[in-house]
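First the structure, then my questions, so here it is.
A single protein chain has been omitted; all remaining protein chains appear in their positions.
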Amino acid sequence: MPSWQNFQPFLVIGLALGGVYALSGVGMVVLYRATGVLNLSFGAVGAMGALIAWQAINSWGLPQGIAWLICVAFAAVLTTLYGLVFGAALAKRDPVVKAVATLGLALILLGVMDLLWTTSGGASRSLTLPTDSSGFQISSLTVDWTQVISLGLGVALTFFTAIFLRVTRLGTAMRAMANDREITAMLGVPVTRVLAAAWFGCGVLAGVAGLLLADLVALDATTLTFLVISSLAAALIGQLRSIAVTFIAAIVIGVVDSMITPINSITNYRDMTPFVLAVIALLVLSGRSTVSLERGGI
Amino acid sequence: MATTEVQAPEAPGDGALQRQALRLRQLDTRARVRAVVVVVLLAFCLFPMPSILSLYYVGAMTQVTVYAIVALGLGVLVGRVGLVSLGQAAVLAMGAWVAARVLFATSLPYPLVLLIAGLVTMVLGTLVGLPALRMRGLYLALITLMLAGAISVVLATTNFPNGGGGFLGYNGNAVHTPPIRRPGIANSDPAFLRYSIVVAILMFLFVVWHLRTRPGRAWAAIRQSEASAVAAGINIVRYKLWAFALASFVTGVAGGLLAGADRYLYSIDFQTQDSITLLAVVLMGGIYSIWGAVIAALLLQLLPQLLNSWGVSPYWLTVLFGVGVLQVLTTAPAGIVDQMPRDLARLGRLLARPFRQAHPTGPAGGAQ
Partner (left out) sequence: MSKHVPLLGRSIAVLAVTIGAIAAVVFSTSGGVASAHKVVARTASSTSSCGPKPGHKATGKPIPVGAIDTKVPGTDFSDIENMEGAYFACVNANGGVKGHPIKLYALTEQITPASVSADAKKLVQTDHVVAVSGSSSIIECSVDYKYWQQQGYKVIADGIAPECYSTPNYADANMGPRFSSDGAAQYVESIPGVKKIVFDQSNVPGTAYNEGGIPPIAKLKGLPVQADTDNVPISNGDSVAERLVQEAGSTGAVVLNFTPPEALIILQAAQKLGIAANVKAWACSTPCDTDFLASSLGSVWNNKLFVNAELTPPDPTHTPTMNLYEAILKQYGKDVSGGIGSFSQMGFVDGEILVHALNNVKGAYTKKAVNKAIENVHQFNTGMLCAPWTYGPYKLHIANHIDYTVTPNNGKMVIKQGCTKISAADPLMEAYYKAIGQ
């Protein structure tokens, strides 16, 4: 067992990763509350954006800033298009159906990424952000700015979203739609525009999270696509409702995952952290059984 | 349905009765024809097909058979009961693991091993389903996704049995991994294909039996409206568990077959993505008909081998499955098994139209 001194770097690393999980988790929860869609293609969209950014920097020779903008713009546009077309087509269906549909989008993107960015010949791509190389010291620890930004963005987003939903008109409209879409429409709220805004916001977050995760974790299509499961676990612990709980859960998942790494007896099971925490939380929090009034399933 | 001649009724209602009787007899005929077709197809698959096909395609069809059983289980869960499971690949892995362990550790006959694999998987699957069933459909789907992920992480460390000792039966130092044994009567690839087809037929019959009797009716009621089902006195939790148990059992048996088919098992073959692709093809095949399971298995296991032999990248299939999911969910929930005959019929009518227009047949024409 390492000493507390040796655990500290893992704490910092875990906080940074947790911050990005929070970014994704909060994004998914807000979208779910506004549209009823749990966007499981969040990771895939971000991954493709990151790969396009890589392409822009390494093959097309564009400056980094432009590449990042392309990434975020791509993610935002793709997500909004999906939301407007398939979100509308599936609006009246069960949440399961809407979530499985986003899995369809994720599969399409995965296939496209595997086709366009092959990994033959030992090729490995990496995306580094300029904030990687500068940092500061806390006691014996080196903390780089990317990690600070990741955690900072996660915190900022949580606060901003909470305030946004409560204070602004658009936010209130989103909360109203989560409650009851029909009545909201009758009250004269421009439903399509609110939906589009929610999807657009989710897409922007997917792009940003994609860039950060590509830097913090790896620029690999499959890894980034399925990394969404960690954020999903956080969102589940928040019961797809509470942004604050999602944030805390995301941080905890990131930290626990990281802190387990140096413990050799269980280190290979650390990838189970999001799953175990989510299942425990769900079992504890889910409470009474519910009987649905509508036709279930597909 | 063709129009028929109707004789002058002798009493009010007689004509309608006669028409109804005729229609029933026609349905009977259609069902009988369909049954004959099915039996002929199965006989073909069982007897000549394994000998005709090259070993490359015998292997592919064995995989199709195994995954048809898995797709059957998932189809029942999703289509008949309305429970979406995103973790069936992990359940399959469990069945394969149990079968492999028993096959290496004992010399029990193969059918018994399949039964053991099915039963153990059934118990584990039901245990998993138990707490999850209290939750809404979306949470259930996500829990199965989480659990599947957890199991694949555990598998990566414990690995599949390879003839070693101890509980896990994994010998990390092996330089010659022994293959998992096959049934004595079915050692060659074509013979094992026949064996698998027989097991698959048994599993299909088992599931159909469930669908036609009380559990099937209860599931239909639950899917229609849980509240009405409760009002009708159906114990929802018990029947949902029953569905989980059935799906896990058949998937466990399929896992046992997979162990014999593959002869070497690797944890990389049971990832989260595999569960998702499985759901995708089951949706595409058609969740409301048991034949959809066969189509799903053909999409999942035959299509990649075809593409491989033509030199086409298998990544196109991932895209196809994604498009298929979106298409099925938005427009054709009954999948290919339902859509294809209708599309073909429509195509047939389209092609026949010029001929019909040239030879109009009486007042009714061909209008339907």
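Per-chain numbering from 1; labels A and B assigned in written order.
Basically, contacts are C-beta pairs under 8 Å (C-beta built on N, C-alpha and C of every residue); 3 or more make two chains touch, one makes a residue touch a chain.
Predicted, not measured: the structure shown is a model, and the values here were computed from it.
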Displayed chains contacted by the hidden chain, counting the whole assembly: A, B
From A:Gln64, A:Thr172 or A:Thr223, residue that would touch the chain that is not displayed: A:Thr223
Contact residue for the chain not shown (choose from B:Leu265, B:Leu303 or B:Ile336): B:Leu265
Per the touch definition above, residue among B:Met49, B:Val153 or B:Ala218 touching the missing chain: B:Val153
Interface with the unshown chain - residue positions in subunit B: 54-56, 59-60, 62-63, 153, 156-157, 159, 172-177, 179, 189, 261-269, 301, 304-305, 308-309, 314-315, 319, 323, 326-327, 330-332
Missing-partner contacts on subunit A, residue numbers: 2, 6, 9-10, 13-14, 16-17, 55, 58-59, 85-86, 89, 108, 112, 114-126, 128, 132-133, 142, 144, 216-218, 220-223, 227, 257-258, 261-262, 264, 267-268, 271
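To be clear about the criterion, only the chains that are shown with their structure count from here on.
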Partner subunit B, residues of subunit A touching it in the complex: 38, 86, 89-90, 93-97, 99-101, 103-112, 114-115, 222, 226, 229, 232-233, 236, 240, 268-269, 271-272, 274-276, 278-279, 282-283, 286-298
Touching residues on subunit B, where the partner in the complex is subunit A: 78-79, 81-84, 131, 133-139, 141-143, 145-147, 149-150, 153-154, 156-157, 222-227, 230, 236-237, 272-273, 276-277, 279-280, 283, 287, 313, 315-326, 329-330, 333
